[in-house]
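The following block contains the structure, expressed as structure tokens.
Some chains have been omitted; the remaining ones sit where they do in the full complex.
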Amino acid sequence: MPIVHITRRERFSAAHKLSRPDWSLEKNLATFGKCANPNWHGHNYDLWVTVKGEPSAETGFVIDLSFLGKIIKERVVDLLDHKNIDLDVAFMRGRWSSTENLAIAIWEQLEAPVNESGGRLFCVKLQETENNHVEYYGG
Amino acid sequence: MPIVHITRRERFSAAHKLSRPDWSLEKNLATFGKCANPNWHGHNYDLWVTVKGEPSAETGFVIDLSFLGKIIKERVVDLLDHKNIDLDVAFMRGRWSSTENLAIAIWEQLEAPVNESGGRLFCVKLQETENNHVEYYGG
């Protein structure tokens, strides 16, 4: 049976900084550069969530995109959009908000509800600026 | 020998709806939402076709992009552009025009002529809106 990958894009805007609380400001600035600015900075994040599976013979869908959108909204976007990733987001507590770590955490938010739907979560792609993005495939 | 993936983008604009003729309008609307609008809607589709192979020592090409473009034009774009996918396109007869099904059908249109050229068709990526796309790798 044919396997298709389907991707939905969502967006959120958030503040963060790269700064370990157990390090001095000097060490944070030396390690993370301007990303360690104490008063935060922020980004428009673009998020692509890819699900893999066989299109249903009944609907032609791997997964209903409005259902996938609803999961992403409830489990990711509503929790991150117009928030401070380091202060306001329970699922990021205890992690540095590098794009890598944020993508892994978003995967963890989505894996169970997506996989229960019959598809398989395949990739979380997270773009921080037009010049950098990460992809996480779950392992 | 090095293997390179090369991709050419093409575009087409088409009408369609998601609506099974063996279902009632109510069931179609309940399943497919606004995509089931009886009088059709439409999209600008972006299509990326990826071919995989060794660059020729003579030309440095995996496949001549103008030849690839000609195949895509004759076998896909000329048949879909400014058409109704559900009414005007022979290779979509009997299939619901979900993006998944359309990508699979485009693969079938391209596989033989691309593979006869010496490259291997690797991926058909089809974007329906800026917020959703599918990828099909042929199996």
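Note that the chains are named A and B in the order they appear, and that numbering of residues resets to 1 at the start of each chain.
Here, a contact is a pair of C-beta atoms (placed from the backbone, for glycine too) under 8 Å apart; a residue touches a chain by one contact, two chains touch by 3 or more.
What you see is a predicted model, and the numbers here were worked out from it, not measured in a lab.
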**Item:** Total identical subunits in the assembly as filed, 2 in place
**Value:** 6
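In this text, only the chains that are shown with their structure count from here on.
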**Message:** Between chain A and chain B, what distance separates the C-alpha centroids? Give it in angstrom.
**Reply:** 28
**Complete:** Contacts from chain A onto chain B in the complex sit at residues 2-10, 50, 55, 59-62, 65-66
**chain B to chain A touching residues, read off their complex** = 18, 31-33, 95-101, 103-104, 130-137, 139
